[in-house]
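Take a look at the following structure, please.
Partial complex: the chains shown occupy the same locations as in the complete assembly.
First chain written, first letter: the chains are A, B and C, and each begins at residue 1.
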Amino acid sequence: MFHHSSKLQYEVRVDTPDPQFAKFLQQAIGGVEGEIRVAMQYFFQAMGARGDSKYRDLLMMTATEELSHIEFLGHAVALNLEGAPVTVQEEAAKDPVVNAIMGGANPRHILSSGLSAMPVNSNGVPFDMSHVYATGNLAADMMANAMAEGSGRVLASRLYNMTDDAGMKDMLSFLIARDTMHQQQWLAVIEELGGMESVLPIPNSTSEKHEATDHSYYFLNTSMDEPTPEGRWSSGPSLDGRSEFSVRTPEPLGQKPDLGKARKNSGAQKEQM
Amino acid sequence: MFHHSSKLQYEVRVDTPDPQFAKFLQQAIGGVEGEIRVAMQYFFQAMGARGDSKYRDLLMMTATEELSHIEFLGHAVALNLEGAPVTVQEEAAKDPVVNAIMGGANPRHILSSGLSAMPVNSNGVPFDMSHVYATGNLAADMMANAMAEGSGRVLASRLYNMTDDAGMKDMLSFLIARDTMHQQQWLAVIEELGGMESVLPIPNSTSEKHEATDHSYYFLNTSMDEPTPEGRWSSGPSLDGRSEFSVRTPEPLGQKPDLGKARKNSGAQKEQM
Amino acid sequence: MFHHSSKLQYEVRVDTPDPQFAKFLQQAIGGVEGEIRVAMQYFFQAMGARGDSKYRDLLMMTATEELSHIEFLGHAVALNLEGAPVTVQEEAAKDPVVNAIMGGANPRHILSSGLSAMPVNSNGVPFDMSHVYATGNLAADMMANAMAEGSGRVLASRLYNMTDDAGMKDMLSFLIARDTMHQQQWLAVIEELGGMESVLPIPNSTSEKHEATDHSYYFLNTSMDEPTPEGRWSSGPSLDGRSEFSVRTPEPLGQKPDLGKARKNSGAQKEQM
């Protein structure tokens, strides 16, 4: 069950409101790299967690934190929209600089939300929940979470660079820090489970009898004119310790497909029948 | 530039066509765990690759392989649809067993595609390209790729369990094998880059001055009644070797948000102004 | 800031797991009538609330409750999936009754989530956040909220009818009850604001000079062969007390549109230029 306290997890201060930066910040709320995604992803993973219950708790606790991130980012968007022109009669609207800025703003911040945050990305595309990855496999989910936090910290770093507002920089430095921790905590679960050698290949419960292991450890060079890029992946022991990496060039192992003629009444043209 | 040869990468054989399994297989084509996603993800990452060009090559070569996976899976869907009733007059359509199976089939395999594969998942939802994760950050992208292959192998393993057709099991065992390799190859890139200690936190190019490092290494226990789950993430050195993990309980660091009154002409109710 | 306690807001008991009902329940999680929608809608409205802060509090408190509804519904979905066949070798999978049920189940509950809830509706379509209505206008938002709870209680009532599991009926009777309260509380805000006469037309801050009031109070009968349906809307005082309702038949007040010729270089055919 969820509860709320009235203060924000972190202080939000905007020294100079900037409607264009409000649009940029939306990426951190409703983008695929954003907070709605991680909040919902950890929440759904927690609800489906099977096995040691400590992982369920870990997931739910961080889901709860991410909801608080949405909250302070939402406030930051609203504060950046303070003073944006809502009528063309306003002085601001006549200023060419303001005009240029507004050309780069999200018109729906004025037209639809009335100067507040929306669950959309920086292009105004609404977040859709297909990005909530929750497989029921703990290791796959941890990878998905580390990935989400990795791209989240990339985004926060870029946003940090795109503003010179001291308040915004301070808030983003907090986000960057939390994304550091969250990347690590999900990867730490993998260490706790024995590290990559132990968790790979995901799922590690698939019977070897279900796997054509002849094909499990070669890199396929599908290029017609480039040599195989050499590295950890092209030779030496596999990461799961079960085999050795090698390289192959493509050799079709299958047939040329042929579906024959179309059936009567299947809606094809007569010439296909 | 791309080229094509006429044979499939792997042989596709369907002993007993099964329209319901055709629907299930769609998840491996147009699902978020599927092959369109990885083909396009590696392709777009390759096109945006900066730095050592061997990673670009690696990405493009595997993107090319994944296109071939779409191709043989598409053929498998079509073969599973052979014999599905296209009119209610057919004998098959009168059989209650067939009827039950058809209740579980995707009607668009008959109505829209004329008994062939579609770029949709097992619910008939079309794949959308927002799932192509490509950040321009090599480590973040490798995590995204390992994640995609992890969930892909989970899916292939589940599909393997949901059929007893020997041909389909054979094809899926090949997919399981390739997903093993692909998981490993992307994580091997991270090893090549120095391993987790070196690549974390992603992006490792963010200046420490941009990070509120006081907040970078504690786990936040947001629960009101559960103790912190203890593990690799709650104490000991951080994965990036920069600090020590600790635990905190939530303490709001910010203000209670207050946006004041609505502005004139902002479309709010008078009572808000 | 958000917090969590480990117990569910309401007890979830499933006497007889039913994978088809698990699919149905998804509508209450990820459908437009469901709990993700209201949780996020009230959350975003709260973040954008301007004017008397008690409405912000009201919204945030109920947003928090709705998150708890997602949580117990998610658990109900997982419990309904217990025992669903995950391989075709299982006894259950050979039972024709089970087969028929599975034909009506969501295959992604097996293939994608590993027997747990997903943020999708009963067709497997992911929730998308464009359904979070938050206008910045308090009265418009209250209408949106009452609407959401109205359709939510319609759904919960229908779900109640579609199960005979005592545990599920008990849980749904709780949801029906809370939807009763929530419908009323949002409409009570409108009463608090002076009732319909006072809040209409929304927004009540639009200057009458911006409205072509000649056209504000007539019902337009666009039918060529049906009389105007008579009722409260066709005569008598308007709900806002500003005028009288009347009826008109359509009379085009505008021109026949004509865009003239296409411009050179506009990508049209020569014949259009």
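Criterion: a contact is a pair of C-beta atoms (placed from the backbone, for glycine too) under 8 Å apart; a residue touches a chain by one contact, two chains touch by 3 or more.
Being a predicted model, the structure only gives us computed values, none of them experimental.
Student: Since every chain shares one sequence and 3 appear in place, tell me the total number of copies in the complex.
Tutor: 6
Keep this in mind: only the chains that are shown with their structure count from here on.
Student: Is the chain-to-chain touch network here best called a line, a ring, a star, complete, or other?
Tutor: Complete.
Student: Which chain lies the greatest distance away from subunit A when centres are computed from Cα atoms alone?
Tutor: That would be chain C.
Student: Quick check: which two chains are joined by the most contacting C-beta pairs?
Tutor: A-B
Student: Can you grab the rotation angle between subunit A and subunit B? Superpose on CA, round to the nearest 5°.
Tutor: 180
Student: For subunit B versus subunit C, what separation do you get between their C-alpha means, in angstrom?
Tutor: 29
Student: Which subunit A residues reach two or more other chains?
Tutor: Residues 3, 5-9, 57, 60-61, 64-65, 68, 71, 75, 78, 114-116, 128, 130, 135-137 of subunit A touch two or more partner chains.
Student: Enumerate the contact residues on subunit C facing subunit B in the complex.
Tutor: So the residues of subunit C touching subunit B come out as 1-7, 47-53, 56, 86-89, 96, 99-100, 102-104, 106-108, 110-112, 114, 120, 123-126, 135-139, 193-194, 199, 202-206.
Student: So in the complex, which bits of subunit B are touching subunit A?
Tutor: So the residues of subunit B touching subunit A come out as 3, 5-12, 32-33, 54-55, 57-58, 60-62, 64-65, 68, 71-72, 75, 78-79, 86-87, 114-116, 125, 128, 130-131, 133, 135-137, 139-140, 143-144, 146-147, 149-151, 153-154, 157, 160, 169-170, 172-174, 176-181, 183-185, 187-189, 191-192, 196, 200-203, 205-206, 210-224, 226, 228-233, 238-240, 245, 250, 252-257, 259, 262-263, 265-268.
Student: Can you check the complex and tell me which residues of subunit C touch subunit A?
Tutor: Listed in rising order, the residues of subunit C that touch subunit A are 1-9, 30, 36, 40, 43-44, 47-48, 50, 57, 60-61, 63-65, 67-68, 70-71, 74-75, 78, 112-120, 126-130, 132, 134-137.
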